[in-house]
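Everything below concerns the one structure shown next.
Removed from the display is one protein chain of the complex; every other protein chain stays in position.
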Amino acid sequence: MVEYEAVIGLEVHVELRTKTKAFCSCPNEFGSEPNSNVCPICLAMPGTLPVLNKSLLEYGIRTGLALNCEIAHFCKFDRKNYFYPDLPKAYQLSQSDFPLCLHGYLDVETDLETRRIRINRVHMEEDAGKLVHGEGNADYSLVDLNRGGVPLLEIVTEPDIRTPEEARLYLENLKAIIQYLGVSDCKMEEGSLRCDANISLRPVGTDILNTKVEIKNMNSFRAVQRALEGEIERQHGLYETGESIIQQTRGWDDVTGTTSLMRTKEEAADYRYFPDPDLVPIHLTSELVESIRKGLPELPAARKERFMDDFGLPAYDAGVLTSSRELADYFEKCVSDYHDPKKVSNWVMVEFLRLLNTHNMEVRDAKLTPSHLVEMLQLMDQGTISGKIAKTVFEEMFATGKKAGIVVEEKGLLQISDESKLAEMVEAVLSAHPEVVEDYRKGKGKALGFLVGQVMKQTRGKANPQMVNKLLLERI
Amino acid sequence: MKLTREEIEQVAELAHIALGEDEIIELHNQFNDFIQFVETINDINTDDVEPTYYLLPLKNVWRPDQHHQPLAPDEVFHNTHEHDGGFFKVPRIL
Partner (left out) sequence: MDIFDLTAHQLADMLKKRETTAIEITRSVLERIQKVDHDIRAYVTLTAEQAIESAKEVDDNCKEKISPLAGIPAGLKDNICTKEVRTTCCSRMLENFVPPYSATVVERLNQVGAVITGKLNMDEFAMGSSTEYSAFFPTHNPWDLDRVPGGSSGGPAAAVAAGEAIYAIGSDTGGSIRQPAAFCGIVGLKPTYGLVSRYGVVPFASSLDQVGSLTKDVRDCSMVMNVIAGQDSKDSTSAPVDIPDYTSFLTGEIKGKKIGVPRELLDGLDPKMADTFKKALKKLEELGAIVDECSFPHAEAAVPAYHIIAPAEASSNLARFDGVRYGHRAVPEQGKDYDLVEMYMKSRGEGFGPEVKRRVLLGTHFLSTGNYELYYLKALKVRTLIIEDYQRLFREYDVLVTLTTPDLPFKLGRKIDDPLALYHSDSYTIPVNIAGLPAISLPCGFVDGLPVGMQVIAPAFAEGDLLQVAYAFEQNTPYHKQRPPLKKETAKGSES
C-alpha cells in the first residue's frame, strides 16, 4: 500500500498595530463604533489619493528581518482589482511581483527534530472592511469600513510543512516572533492573525506537487491543525478510491469540525493586477535596513538560549517561558529580585499559566505582579508560610492583586511554629490513633504521613510541617 | 484578436456593468474596430525596451504615522443611498 505524506504551505495575514491606517491617517483601532474611523480616502471617495504610512514599511522590514528574509532593494504596490462591498476602491493595494521581503525561514522544533520552514515572501497590503449579515432572513448585509485600509503583512511559506502539528508549531513560533517585534498583537479571535492553508498529498519519497486544496476561515491554531488533519483524511480517501483531487477552496466550520467546498478553480477571480500609478516605488538602501536590524529586539530563540545559559533552566522551561514576550519579561522581572530561577520558573509555568488559562487572561491583564510573587517566595523561605499555604496565597493574590503579606494576615494563614502548641496537638493525634502508631512501628512508613496529615488538618494547613515531623518522630 | 459577443459579455461581467441588448450589439462592433486599431502598436519593435511603470523618478514617498480626525457620521453617510445604524447597507451576501 502507498504511504502518503502531506505537503502544506501556509499564508498568514497579520494586522499591524500601527497608530494609523496604511494609506490614510485614520486611527487603526479595534472595536470602535462602526464607520467611525473612516475618511474620504479609506471610503474611496472620488479624487482621493493614498500616501504610504512609514510605519507599515518599517514593521514589514522588521518582520522580514526576524524571519531571516532578504529585504528587497526595490518594491512597489499593485492594485488587485475585484468587487466586494468591504473593498471600497474595488481594488486592494497589495504587492504582486516585487514584494518587500523574500527567501526567509523559520525553524520549528518537533519532538523529533528541528524543521526549517522556508518563507517564500512577506508583502505589504491593506485590509478590507467587515461585513455583518442581517439577522435571520434579513435581505441585507451591513458594511463597516473601520478595518478597511488597516495595514497587513502577508507571510507565505514554501510548501515545506509535512504535518498538521508542524503547521501549528510554525504558527505558534511565528506568533511569538511577531509579538516580540511588537508589530502586532496576533489575536486570532479578533482577526489580527489569520491563516489560510494549501495542502496536497504525495507518496512518501517523491517530490511531486499534486493538485492542492486551499482551506480558509480557520479561527484558531487548533482549528488549523484539525482542518489539516481532516483534509489529509479526505484526500487520502479520494486517492485510495482512485478519485482525482479537484483544485478548490474549502471553508472550515469550527462547530462541525469539517470543511466544505467554497469554490473551484474555474470560478477563480481575474484580479487584473497592475502597478498603482497613484503611489511611487520604494528603493531601500542597506543603511536603512541595517539601522532597522540594529533596533530589533531579542527574539524567542535567542532568549530561550539565554534563559538556559544564564538561569540554568531546562530547555522545556526556557521554551515555555519565552513562548511569549510578556511571559518572558514577567519571569525576568521576578528573577532580578530572587535568587532561585528554577523555583520562579515552577511557579510561573505551573500556577501562573494555569490561572491565566482558567480565566482566559493575558499576562498583561494579571493583577499579580512579579514583586508580589517574589515577596511570597521570600515568605516561604522565611518559614512564614508553607508550600501548601503558598498555593492558597498565590490564588488569592491572583484574584485580588493584594500583596502576599497582606493576604497571609487577612486570611490568618501564618504558619504555626510554636513548639509547645504543636506538641499538644501531636500528643492528641497520637493518642487518638494508636493503631496507626502501631503500624508505623511495624515498619509502615506511610503511617507517618497520615499522622502529619492529621495535624495539618487540625491547623488547616498552617502547621510548620518540618516541626510536626520532628515532634512526631520524637514521640513514636 | 476579435472578440465574440460572449467575450464582450464576459468583460462586462468582470467590469460589473449591466448592458442592454442594443448596447451589446453596438459595443461588439466598436470593440473589434478599436482593438484592431490599438493592435497597430504591435508594429513597433519593443525588444529590449523596459516598460515605464512610473513617469517621474520619484521614490520613497511616505507620511509619519500620526492620525487625523476621521469624518463625522453625517458626512460619512451624506451621499449614501442606503445605510442603517452606522453601517452601509447592501443586498444580502450569501
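To keep things simple, chains are lettered A and B as they appear, and every chain counts its residues starting from 1.
To be clear about the criterion, a residue touches a chain if its C-beta (ideal position, glycine included) is under 8 Å from a C-beta of that chain, and two chains touch if they have at least 3 such contacts.
This is a predicted model, so every value here is computed, not measured.
S.K.: Which residue from A:270, A:287 or A:435 sits in contact with the chain not drawn here?
M.R.: Candidates A:270, A:287 or A:435; residue touching the omitted chain: A:270.
S.K.: Under the stated touch rule, tell me which residues of chain A contact the chain that is not displayed.
M.R.: Missing-chain contacts on chain A: residues 40, 43-52, 79, 81, 83, 85, 88-91, 139, 141, 143, 145, 270, 272-274, 276-280.
S.K.: Considering the whole complex, not just the chains shown, which residues of chain B touch the missing one?
M.R.: That gives, for chain B, the contact residues 3, 8, 11-20, 23, 26-27, 30-31, 33-35, 37-44, 46, 49-56, 58, 61, 63, 71, 75, 78-82, 88, 90-93.
Basically, only the chains that are shown with their structure count from here on.
S.K.: How big is the gap, in whole Å, between where the Cα atoms of chain A centre and where those of chain B centre?
M.R.: Measuring from centre to centre gives 40 Å for this pair.
S.K.: Considering the complex alone, what residue numbers of chain B touch chain A?
M.R.: For chain B paired with chain A, touching residues are 14, 16, 53-54, 56, 58-68, 70-71, 73, 76-77, 82, 84-93.
S.K.: Could you please specify the touching residues of chain A with respect to chain B in the complex?
M.R.: Interface residues on chain A, with respect to chain B: 18-20, 24-27, 33-40, 43, 51-55, 57, 76, 83, 85, 131-134, 138-145, 270, 272, 275, 277, 279-283.
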